[in-house]
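Down below is the structure, laid out as structure tokens.
What you see is the complex with one protein chain gone and the rest in place.
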Amino acid sequence: MAEIKVAVLGAAGRMGTQACAAVEAADGLSLVARLDRGDEITAGSLSGADVVVDFTVPSAAEANVHAVLDAGAHAVVGTTGWDDASRGRVAEHLDRCNADRADGSGLGVLIAPNFGLSAVLAMTFAAKAARYFESAEIIELHHPDKVDAPSGTARHTAAAISAARADAGLPASPDATESGWDARGADVDGVRVHAVRLRGLVAHEEILLGNPGEQLVIRQDSFDRSSFMPGVLVAVRAVVDRPGLTVGLEHVLDLT
Amino acid sequence: MAEIKVAVLGAAGRMGTQACAAVEAADGLSLVARLDRGDEITAGSLSGADVVVDFTVPSAAEANVHAVLDAGAHAVVGTTGWDDASRGRVAEHLDRCNADRADGSGLGVLIAPNFGLSAVLAMTFAAKAARYFESAEIIELHHPDKVDAPSGTARHTAAAISAARADAGLPASPDATESGWDARGADVDGVRVHAVRLRGLVAHEEILLGNPGEQLVIRQDSFDRSSFMPGVLVAVRAVVDRPGLTVGLEHVLDLT
Amino acid sequence: MAEIKVAVLGAAGRMGTQACAAVEAADGLSLVARLDRGDEITAGSLSGADVVVDFTVPSAAEANVHAVLDAGAHAVVGTTGWDDASRGRVAEHLDRCNADRADGSGLGVLIAPNFGLSAVLAMTFAAKAARYFESAEIIELHHPDKVDAPSGTARHTAAAISAARADAGLPASPDATESGWDARGADVDGVRVHAVRLRGLVAHEEILLGNPGEQLVIRQDSFDRSSFMPGVLVAVRAVVDRPGLTVGLEHVLDLT
Partner (left out) sequence: MAEIKVAVLGAAGRMGTQACAAVEAADGLSLVARLDRGDEITAGSLSGADVVVDFTVPSAAEANVHAVLDAGAHAVVGTTGWDDASRGRVAEHLDRCNADRADGSGLGVLIAPNFGLSAVLAMTFAAKAARYFESAEIIELHHPDKVDAPSGTARHTAAAISAARADAGLPASPDATESGWDARGADVDGVRVHAVRLRGLVAHEEILLGNPGEQLVIRQDSFDRSSFMPGVLVAVRAVVDRPGLTVGLEHVLDLT
């Protein structure tokens, strides 16, 4: 496979700096441009990049992606703040770019709310396993400076478990509790999510699935930001062969 | 040490049956009487027992203990349902029994809400460690047929941690959470307790203590009722040398 | 879907008794025959069973399966002791049975070394995830009366992880250890397997996968034999639509 040329937007930020280093260290990838606030995004400034990685800010990300597509490159986006409307506009832009390609090739954009492989795999496996267990609950654990509870990742996991249970015709998890509903966390689509806040922790999630006489626990620990880089590299390598819009790293993982 | 003669009240019940078997299998103990509902408790029916173990029902336990003391034996009580008043009457009865003993000997009664060594040790260690950590939270996990949340053991643990933190002058555990307080569990004296209910589990408790860069986790698992027997044996061996009323197995454990 | 009629061989044994109860309690299944040692296996004695579940002994299982096929029924086999030769003979027998079926229907046999859903899912997910992590190690934990170490399940899991890593072109997990190789366990195809033996435990497995800054842990707990029954029911429902020989419950789980 030919080498993939990569540009990074937000290259001076915390995530962007790590992304540049990860690309430089990776087999088969080469870093051809580092752009930051104020730099214009053009075919020229991107130096012929095949894939552009965006770790900027929510207010800039959508415009960046449109400029990247206009410059003829694929995009991998780690910046948050997307909604149905902004994702829809990117999908339409991709349709226009790829309209004339009858061969299944074309530009791709991959937007990932989470590049942590362990987090994405935990969520994916939990959803796959859910139909086989009578009970399912989630414990997420984070540092105590986190403002929201439960975490977005835990909410997504709970929603995915809930959908899988509904699809398999499972009733609600059994629960005889008569009182005591004042702990940190929430009921997300019928799945109980517990939120622990503890000094020393970073970001962790534990999914518990139970049947009579057995338990399956899927736990993931994110100890620091470096953990996102393997997922970024997976995304960069995958997006060149995946025309159109993809939301979620799980869709480009090979789990067959 | 001379052999300790033991009688069991509620000998035909689930816990009593196991207690009889455990006493019979233990070095230095011999089972001299099995009594059940309808049997009178007298020096005669107890067959000279040094220690009487009560696994009956809350409505009978206090009367049983007074009868055991009248018969001149020590008591180890695993039956629940005690309050300040009933404990006070037992303490007074013991005072009368032991009034003439200047030598520090005398009859003893040990009432234990929990004979599980792992549960009692987890609670005790958590309370001792609490003063050294910025954050403390508890997760208790039980089968889904449990009606109350959080469990009594978790409430006791939280109260002990809270008292230790107050004693050491610690502020509340840090917590920036702005919303999301609808999960199973409670705030017990300022310590967050999360309650998980999952088919396949029995009774488990996990205490999490956190500082910058480190975590101490104390976890105990009770897989079945047999787990209470080592604690019963510890209590039987200890009560003969511990005149007066003792509440809680932790007071007779050697943790120096 | 029409009701599936089920017969159980070894119906008086520990697993067979539970299998009978599980079938009787299951929606869409009915128990039509219980056979045990000495009972002949014929179309008559099987009472028209669609599926026959075998929980007998290694010395009887292969002959039982051939008799079940001769009687025109599918088989689900939980009995151990199979090797390539005996599996080959069953596959040939199935080929003969199904030779005239051009429609993809036909008799099926499912042999499962492990019916524990949590164990099978843990192994399957670990193998799928393995290609995405730099390090992989396994801890299996069992009661101390177990004679072999590491467990068969842990060996299978390690072999599956090793194959997935090789397939993805990963090198060996990094390891700077210079000395200290005397603990219970083994190196299985380059994956380190640690074997813990502890009173109170039953059968547990924990797979640890690590990248810089993150960890994925997949843990399964088998607390008692009842945990195998959901997997038996999955197998019974699947085998009627899966002609030919299938080895391993994972092949009939819906993990898409």
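When the chains are written out, they are named A, B and C in that same order, and each has its own residue count from 1.
The rule is short, and it goes like this: a contact is a pair of C-beta atoms (placed from the backbone, for glycine too) under 8 Å apart; a residue touches a chain by one contact, two chains touch by 3 or more.
Keep in mind it's a predicted model, so treat the numbers as computed, not measured.
Asks: In the full complex, which of C:Gly16, C:Gly210 or C:Pro243 touches the chain missing from this view?
Replies: Residue touching the chain left out of view: C:Gly210.
Asks: Among C:Val77, C:Leu94 or C:Ala149, which residue is in contact with the omitted chain in the full complex?
Replies: C:Ala149
Asks: Looking at the whole complex, which of B:Thr56, B:Gln220 or B:Thr246 touches the chain that is not displayed?
Replies: Touching the chain that is not displayed is residue B:Gln220.
Asks: Among C:Val53, C:Ala71, C:Leu201 or C:Val239, single out the residue that touches the unshown chain.
Replies: Residue touching the chain left out of view: C:Leu201.
Asks: Using the touch rule from the top, list residues of subunit B that touch the missing partner.
Replies: Interface with the chain not displayed, on the subunit B side: 116-119, 121-122, 125, 128-129, 131-133, 209, 211-230, 234, 253-256.
Asks: For subunit C, enumerate the residues touching the unshown chain of the complex.
Replies: With respect to the unshown chain, the touching residues of subunit C are 133-135, 137, 139, 141, 144-150, 173-187, 192-201, 208-215.
Asks: If the hidden chain were put back, which residues of subunit A would touch it?
Replies: Answer for subunit A: residues 200, 202, 221, 223, 227 touch the chain left out.
Throughout what follows, only the chains that are shown with their structure count from here on.
Asks: Chain with the smallest distance from its CA centroid to the overall CA centroid?
Replies: Going by the distance between chain centres and the overall C-alpha centre, it is C.
Asks: Per the centroid of Cα atoms for each chain, what is the distance between subunit A and subunit C, given in Å?
Replies: Their C-alpha centroids are separated by 33 Å.
Asks: Distance-wise, how many Å sit between the C-alpha centres of subunit A and subunit B, to the nearest whole number?
Replies: Here the centre of subunit B sits 47 Å away from the centre of subunit A.
Asks: Any idea how many Å lie between the Cα centroids of subunit B and subunit C?
Replies: Each chain reduced to its C-alpha mean, subunit B and subunit C end up 41 Å apart.
Asks: Two or more other chains touching the same residue: where does that happen in subunit A?
Replies: Where subunit A meets two or more other chains at a single residue, that happens at 133, 209, 211-215.
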